[in-house]
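Of the protein chains in this complex, one is absent; all others appear in place.
What follows is chain A.
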Amino acid sequence: MASIRNHAEQHNADIYRDYKKDKKVGEGAYAVVYVGRQLSTKKVVAIKKIKIGQFKDGLDMSAIREVKTLQELRHPNVIELMEVYFHKTNLNLVLEFLESDLEMIIKDKSIVFMPGDVKHWMLMTLRGLDHCHRNWILHRDMKPNNLLLGRDGQLKLADFGLARDFGDRNRQLTAQVVTRWYRAPELLFGAREYGYGVDIWAIGCIFAELLLRNPYLPGNTDMDQLDTMFRALGTPTEADWPGMESLPNYIKFKQYPKTPLRLLFTAAGADTLELLESMLIYDPNRRISAREALLHPYFFNKPRPTPLENLPKHVRETPEAAKLKRKAEALDAYDLTSEDGKRLARRLDFTGMS
């Protein structure tokens, strides 16, 4: 018994010695992320240090979820969990290091998206998600920020802190998942039993965001989220979504008419809109699945997905440029309603002239 324990500790120590943390790159509620290196291979990795001490019930739930799901998933479009080791009282996850994410690319207005770029990003996202769903895992936090991009252009699903298995009847799931803007209507209505539809809805929002270069349904509160959604896609009726009124947090909303997507997405082709629409169907049972989406004509039609090496890369801002930009933003924010602003506005008001 003792020898097994010693052996495990020895193994843990070996792993620990092989990695070196270089620089802190981010901090979340329950973890700090460092960029580091594997000393034996010189490979750059991301090390997620999970703070343990502060939780009196042991390890934080999301850490357990992340380790549990990532161990089961191996796919080119899912982030790879390379090692797990303990050091002092902290749990460390060694993950692949990817330097940018889709959110940065969307926000970088110096990059022009070609339709083929969007298609390839969607393709990679759906491939990764399909892999999760086939293994009965819901990601539950799909958003551009969690779709990481490597230097080779490969896109990978990351942050499985909210992921869990689905399909088992006797367990209820929580509805408080997914970043609000990407949250599916059944979650907003408080459904405790749901399926892969929640991830697909989020992907639909990401798809729309890639086409628009702006968040598609940016609600300020949960209520506002529903309002924004219904304004954009029309208020669903019981015929659109059978059983909708029986959901725990169902609220009757003002009846907005459905506007065709074509009006907002003037640039998109018919196949693009068809796929987008089938991802944003209210009834989760009729919403498209990841597999069906992959086999949608959109991916077979021209233009073909841009080859990996030609996908646009995010250019990190130089510190000087960032400073200049901040200054410009400060000028933009110059408040016209303030005392100074009012004086300025009056001086420039020519309405009194005849």
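Heads up, the rule we're going with is that a contact is a pair of C-beta atoms (placed from the backbone, for glycine too) under 8 Å apart; a residue touches a chain by one contact, two chains touch by 3 or more; residues count from 1.
The rule we apply is simple: contacts and distances are computed from a predicted model.
K.L.:
Select, from "Cytochrome c oxidase subunit 4, mitochondrial", "RNA polymerase II transcription factor B subunit 3", "Putative ralA-binding protein 1 isoform X3" or "Adrenodoxin-like", the UniProt-recorded name of the complex's unshown chain.
P.N.:
Cross-referencing UniProt, the chain left out corresponds to "RNA polymerase II transcription factor B subunit 3".
K.L.:
Touching the hidden chain in the complete assembly: which of A:69, A:146 or A:272 does that?
P.N.:
Touches the omitted chain: A:272.
K.L.:
Give the residue, chosen from A:127, A:180 or A:231, that touches the chain omitted from the document.
P.N.:
Going through A:127, A:180 or A:231 one by one, A:127 is the residue touching the chain not shown.
K.L.:
From the list A:104, A:129 or A:247, which touches the chain that is not on show?
P.N.:
A:247
K.L.:
Please output the residues of chain A touching the missing chain, sorted low to high.
P.N.:
On the side of chain A, residues 72, 74-76, 110-116, 120, 123, 126-127, 130-131, 134-136, 166-169, 184, 186, 189, 191-198, 211, 241-244, 246-248, 266-269, 272, 283-289, 291-292, 294-296, 299-300, 302-308, 310, 312-318, 320-321, 324 touch the unshown chain.
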